[in-house]
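Missing here: one protein chain of the complex. Every other protein chain is in place.
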Amino acid sequence: MNQRILVVGAGIVGVAIADRLQASGCSVTIFEADLPGGGATAAAMGHLVVLDDSPMQMAFTARGVALWRQENLPKGCEREVCGTLWVAADEEEVEEARRKAERYSGLGLACEVLTAGQLWEAEPALRPGLAGGLRVAGDQVLYPMGAARFLLKRALERGATLCREKVQALVPGGVRTEPGLVQADAVILAAGLGTTTLLPELPIQPRKGHLAITGRVPGLVHHQLVELGYLKSAHGRATTSVAFNVQPRATGQLLIGSSREFAGLDGSPNRELLGRMLRKAVSFLPTLERVPVLRVWTGFRPCGPGNLPVIGPWPGRPGLFVAAGHEGLGITTALVTAELMAHHLLGTPAFLDPASFLPEPAHG
Amino acid sequence: MVEHVDVAVVGGGPAGISAAVASAAAGKRVCLLDEGSRPGGQIWRHRLGQVPDEAQSLLTKLDAAAVKVLFRASVFDVEDRQGSWRLTLSQGERRVAITAEKLVLACGARERFLPFPGWTLPGVMGAGGGQAFLKEGLELHGERVLVAGTGPLLLPVAASVGKAGGRVLAILEQTPWRRVLGMLPVLLAHPSKALQAAQLGRSLFGVPYRPGWWVQEAYGKDFLEAVRLTDGQREEVLECRWLFCGFGLVPNGELGVALGCAGTHAGLQVNKAQESSVNGIFAAGELCGVAGVDAALAEGAIAGLAAAGVWDAASVEGHRLVKARARARSTGRQLERIFALRPELRGLPRPETIICRCEDVPYGAIDPSWGSRETKLCTRAGMGPCQGRVCGPILIYQFGHTPDTVRIPYKTTPVGQLIAEEP
Partner (left out) sequence: MADHCIIRVDGQLVAATSGESLAVALLRAGHFRFRESCSGQARAPVCGMGTCYECQVRVNGTWVRACLEPVRAGLEVHTDG
């Protein structure tokens, strides 16, 4: 039963899969062209958040967050169970908070609708005049690079191998690298944006985002703050958008997001969009105006063709599996992705309907 | 409102002032920007009324020239606007934007610090840092001061200590005697430097100059109390209140690198007209490689003339500037060899010694097999407010790392000022 598995890509998704499969007795080799965790993972905010765009997305992210909760993470992962506070600007959004609360409670997630007064008590730095909010207690924050390294280290301790080589091509039953061909029982493609180069049938597009990190202002913000308008403003697929999204880090710093745009692979800051993003942040948190920013960076979310990532066997290519296109939720869902992958390879229970993540025939 | 100028000069040290004066003399609209409160950069930082003569004539020219000078102005963003440059700067509570046809970078250099146990104690400062505070009025009231590190800078620092009423216990120069003697031909070739040296020597009469010695450890509870020094064989402990310690200079090349100018951490590359690899961006002074004030003055003038489109190497003035630059650069290279850092200094930090002062990352947290990016992402070294300006050169020296990528804001800037105007 000792399957030999090759994982292409040591981003959070790849290392989570490697760790999970190695723990189940497979013999895993991970290929990484660059720095493990150095892709989208290193750029990410690290909000572990349950989102409810669709019932399946909700089940997927909720399972993802639950699996992270079960992990006993070391200090370097900077995990904080600070919860998410969805901020409602007006009555319409309070209504949305109520509907959201029903959906979250339906899944057994602890949450509570806040009045304007309770919102102010929970986060006194928010601007006056907001209408209320929704607190989702179990959401977390972590340092994605730290978490990826933790999972990788554990996989290696369990006997996995890390091979710092670029995979040049997929070949039947294996991969080709500079030193030569490597054969295995299964190849799992978890190469983030690099996926499409190896498998052109699966288009993964870079969806650029800006983040700004501030100096230390401990105690200014207590929850990850997200505007309820977020779902409206950030998730429309084609449009360029910004949303209020501020995260308290374990260091006392604030991480300010978020923006979304399709702009190719140009990582230079889009000042206009950055300005809009920061203006939005200040409009919700006026004191932010004087808080110093140390660095602004951009990252690319690996955005697949559908609303959910592609996880499972690739049709017509025996032995090839894919886990890619996690867009802005790959940190949240890395462990549940690994669970689904283990289901496909080992027949272990999946908790979610694996069919929802299979590549669509049109793409297969 | 965005002001438009022909030439924007970033940095108001000798190189920047000289560039601004030259461009303005050629009839250009010029803007000079500096983070400090007055012109002069790192060398001419004296309190008002105490500026040295050599500086005074240039400062007078700057006053007379039609140059718009902005002080306390930290340039935190520069954008390529297809044919012009847009600079954004933070000036106290204000945000200012300027567009310019040409850019002259004259951002100078900063001190190189090296870590040893105790170097983070209050009372331990840079040599140039200490000197800056002394020039600006810090008084020492007979306190015991040790000056250490490397380079010719240590001597004027010690002289400033004496002037401020401090007692210099010794000047520890890490480079050995036989290499220090290499200074003699340099001095003989530059009578003016020899004169300066002689004057310095007089004011330092009685202060032990100890080449081949360096600081091993600084002790103290809330403030520096004592220092242990060594020459590799012997050790001594000296009680002291202040340690002014610097290991030469590192060019402030970040802005240029971020704009795509070719170069290394040792300086930006420029052509004979001081133009960088990026069209329209000129660079002068220490950020092209450390070579001192004479190089800065000559290169600044060349860059200023070139940015104004009137640089003529064949003119009389052109000849003079080219010669002055070549001479100063060659001296700079000689000094660099003489004061090269000795390998023993790499062995000073202990596992618990802080490497990154902003994030308190200890030496022992860094795996020597890691590259720069891995070190940063795994330990937070370089993630603090100084963005690796202090620990970057240390990591380059200790582990052979490469400099980190530079991102906006180039200087820590409040959120409110980073917000672009409404379109």
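For clarity, chains are labelled A and B in written order, and residue numbers in each chain start from 1.
By definition in this document, contacts are C-beta pairs under 8 Å (C-beta built on N, C-alpha and C of every residue); 3 or more make two chains touch, one makes a residue touch a chain.
The shown structure was predicted, so the numbers you read here are calculated from the model rather than taken from an experiment.
The chain we do not see here touches A, B in the full complex.
In the complete complex, the residue from B:E139, B:E344 or B:D367 that touches the missing chain is B:E139.
Although one chain is not drawn, the whole complex shows that of A:G173, A:G215 or A:P286 it is A:G215 that touches it. In the full complex, the hidden chain is touched by chain A at residues 215-216, 251-252, 290, 292.
Contact residues of chain B toward the unshown chain are 35-37, 42, 47-49, 72, 74, 93, 110-111, 113, 120, 122-126, 128-133, 136-139, 222-223, 252, 354, 357-360, 384-386, 389-390, 411-412, 414.
Definition applied: only the chains that are shown with their structure count from here on.
With centres taken as mean Cα positions, chain B sits 42 Å from chain A. Listing the residues of chain B that touch chain A in their complex gives 77, 79, 371, 373-374, 377-378, 380, 383-385, 387, 407-409, 412-416, 418-421, 423. Looking at the complex, you find that chain A touches chain B at residues 35, 37-38, 42, 76, 145-146, 149, 212-215, 251, 256, 269, 271-272, 274-275, 278-279, 281-282, 288-297.
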